[in-house]
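With one protein chain removed, the remaining protein chains of the complex are shown where they sit.
Chain lettering (A, B and C) follows the sequence in which the chains are written, and residue indices restart at 1 in each chain.
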Amino acid sequence: MPTWPNVRADFPVLHQQVNGKPLVYLDNGATSQKPRSVIDALVHYYERDNSNVHRGLHTLSMRATDGYEGARTRVARFINAADPAEIIFTRGTTEGINVVARSWGHAHLKPGDIVLATGMEHHSNLVPWQQAARASGATFKFVPVLGADAEGGLDLAALDQLLTPQVKVFAFTHISNTLGTINPAAEFCRRARAVGAVTVIDAAQSVGHGPLDVQALGCDFLAFSGHKMCGPTGIGVLYGRRALLDKLAPDETGGGMVVSVTYEAATWKPAPERFEAGTPNVADAIALGAACDYLDALGRDQIAAHDALLAQYAMEQLSVLPGIRIIGPRVGAPRSGLVSFAFEGVHAHDIVTFADEDGVALRGGHHCNQPLMRHLGLTSTTRASFYLYNTEQEIDVLVASMRRILKFFGTA
Amino acid sequence: MPTWPNVRADFPVLHQQVNGKPLVYLDNGATSQKPRSVIDALVHYYERDNSNVHRGLHTLSMRATDGYEGARTRVARFINAADPAEIIFTRGTTEGINVVARSWGHAHLKPGDIVLATGMEHHSNLVPWQQAARASGATFKFVPVLGADAEGGLDLAALDQLLTPQVKVFAFTHISNTLGTINPAAEFCRRARAVGAVTVIDAAQSVGHGPLDVQALGCDFLAFSGHKMCGPTGIGVLYGRRALLDKLAPDETGGGMVVSVTYEAATWKPAPERFEAGTPNVADAIALGAACDYLDALGRDQIAAHDALLAQYAMEQLSVLPGIRIIGPRVGAPRSGLVSFAFEGVHAHDIVTFADEDGVALRGGHHCNQPLMRHLGLTSTTRASFYLYNTEQEIDVLVASMRRILKFFGTA
Amino acid sequence: MSDLADLYQQVILDHNRRPRNRGKLPTANRVAHGDNPSCGDQCSVYLRLDGDRIGDISFDGSGCAISQASASLMTVQLKGKTAAEAEKLYQQFHDIVTTGKEPEEISDIGAFAGVHAFPARIKCATLGWHAALNALKGDPVPATTETHKD
Partner (left out) sequence: MSDLADLYQQVILDHNRRPRNRGKLPTANRVAHGDNPSCGDQCSVYLRLDGDRIGDISFDGSGCAISQASASLMTVQLKGKTAAEAEKLYQQFHDIVTTGKEPEEISDIGAFAGVHAFPARIKCATLGWHAALNALKGDPVPATTETHKD
């Protein structure tokens, strides 16, 4: 398993006790922790360069602008976008998807069209499309998941049937935050393109966890969040192919994105400014650039391998617990660095509360995935999600904690 | 003039040289600098408490949630909102106004209605209303500014004429970022209410610069940015009266703002969650709370007095320069802590470039106020804008720099 | 573990394992549903109002031990009570889970005092109660612990 000497030393938050036990942070699917270099980027910006961007000609404003636009170029390189102008800074994945669903949806969807998503979408890549379909009179459909515990991933045969020329947009997650399923995103894009559908990838769980190349994927739009990839909260990215962005009307309007304004009318700058009304989140964009540096220094293929091995180890260790039901890909099948499970007779909330007593941070609930939960016949699962700083020893602590809980509730 | 001992020591960024001269930061209208306590709040959050909010039951998640909701309560107190649920965290003023213009505008505006703004609005409080009017078929009107140099503020007689029962919304700035005019916001709200119009205040330039009480103002919505009030970039607030918010449809949709989701439909939580789709900007919200603490510790009435005295001093010192044209309120009339001016024969950009050589950070341009500039017969002005850490000595440096520039260009 | 032992008292574990009055009540003339959207807990309360008095009551749903035990215990407590008495009992219960102060009269609802040390779980403990009060009001909107902030 790839590990990096002293990588945990880079993350100040990890070195604390919770309820008298060393913190074992296994809630990375919700948000990741931040290395010192990312925190330092924020401090450095505010202590040296802070100013408003774009509209300034003095030294600090030029430094802030260089930092902000440098971060855009850095992110473009991180996902291999053809042009930094294809990088729009947002608050996060959710905002990015809303921008596409609203701007693109408003311009292109009409009654009779089909909006296609999948049965494993996070609410953030599901509800905006429902709403866009409703607003335009289009029909919303989804690709079902296969297997009682969704161990089969998406139903590719159904996808073939569903991908008709009526489909105007296909929105899907790259990696499921609940199942750990890794979808064949490039193949989905290829198939969608064959019927003329625009593709929107929810990359919240994938961008910081492995190599990602938007040109190789062949997607039209892709959204992700900084906070899940060692970056700060409040910053994210919407990637859009230049050819599409330049034809799109702005979503929000205001300062910084206009060419000319009269009391009667206004004209827009091209992308990316067109989609960044108002003062942007300069400091967090710069810190996101630092997060890209950090992850690339470790090696994203190495991170992916590390996370996947931890997930396999966790699957093995957890699967012997009495009454456990692990959802998503089977042991040995490709899965991202997370494991979701449920116990007969013990609710996820009680598990999370007890695990916290052992210093273990887990997530319990529907993971913003209510329709999938209903499909699985569950109301909630417990999820352990891993990142580059987690270790096998931490998984041993997790498993020991689970044993204790099962004992307390008398189910083991 | 109220000053605070060692207040400049609180702001690390101020202690640097620019082009070999001590930095004189007079671009506070664009963005303010950050005190150590605000930077520390970010560092502390990322080093100790970082986690996702709301959906977590483990210790870090509870700490993050407490911090985030505590910041909401702190901001509510800062502007005297009746209920923390009236505080919606946004990226900044621009996003807040867009949310109202879209959500409220979409639900309430129809052909024949009038959307009223003023002749001194920042693009961020102008273009969204133009667009909302256009989308709904309503008519966009504005209250003109009085006087050749807008020294008369808004035309209150015209306001009387314009405020007919057809006016559904009146959007106006509390303080003009270009003129320094302080509008009688409470009176505007009273008059608008009398004809049944909803009021939206752009408080970008006012909230951090003096006392502000939304209940005393009697407004329906009010938007501001954290970065202009000692807070970080990427965070702002939309205040909305609870009675209005609870009737409003969400603007963005996704995780965290839904009660129940099926593949077919979704239902919404009440405010504020309804308007905060996705992972919020937790760290910056908490740091905004620290900024509220900082400003209240100094005293906001004191800050307002300090800024106003600096502006009067700058007016006096600048007014004797040859060929200067100062816009906005006359010497002695109430004005906020900024002065905009133009010189015959020397363009604002050249001034800003030369001033930067003297370490003085100014803004030159249209200040996102193109229609007002056109009204004044100008294409740009130079703006010096002050905040709590500025001094009379810095204004002396500014004036000396202006003299040097005028000499260089042969106009003095 | 002392906090956790306070939270998961025997009364609670017992009601969680063997919930009382669980399932649909065929004779119900009032029903309300509660959601805890943060975690997916759900609780439906069915009750038969005989005049002003709760003639019978049941609950159904899924959730953590705290929410299930609370709903179960609630049905026991409310049977035979008037709407006004139910409201008063809820106030007592709410005080207990938010302050941790045990009630003056000895009562099983005192078992929920440990909840106050786990603010994130207060919503779990009150979910069933909110649904019951909504059912009593004949309120047609679904109760959620988010709309009825604690």
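Going forward, a residue touches a chain if its C-beta (ideal position, glycine included) is under 8 Å from a C-beta of that chain, and two chains touch if they have at least 3 such contacts.
No experiment lies behind these values; they were computed from the predicted model shown.
Student: Using the whole complex, pick out the displayed chains that touch the missing one.
Tutor: A, B
Student: Just to verify: which one of B:11, B:263 or B:354 makes contact with the chain not shown?
Tutor: With B:11, B:263 or B:354 as choices, the missing chain is touched by B:354.
Student: Would you mind spotting which of B:192, B:373 or B:395 touches the chain that isn't drawn?
Tutor: Per the contact definition at the top, the residue touching the missing chain is B:373.
Student: Contacts of chain A with the missing chain: which residues?
Tutor: 54-57, 62, 65, 85, 258-260, 269-270, 273
Student: What does the interface between chain B and the hidden chain look like in terms of residue numbers?
Tutor: Within chain B, the residues that touch the unshown chain are 346-350, 353-354, 357, 364-366, 370, 373, 379-380, 408-410.
FYI, only the chains that are shown with their structure count from here on.
Student: Would you mind pulling out the distance in Å between where the CA atoms of chain A average out and where those of chain B do?
Tutor: 31
Student: I'd like the Å distance between the centres of chain B and chain C, where a centre is the mean of that chain's Cα atoms.
Tutor: Inter-chain centre distance comes to 46 Å.
Student: Among the residues of chain B, pick out those that touch two or more other chains and give their numbers.
Tutor: As it turns out, chain B has residues touching two or more other chains at 55-57, 258, 260.
Student: Could you tell me which residues belong to chain C and also touch two or more other chains?
Tutor: Chain C, residues with two or more chain partners: 38-39, 121.
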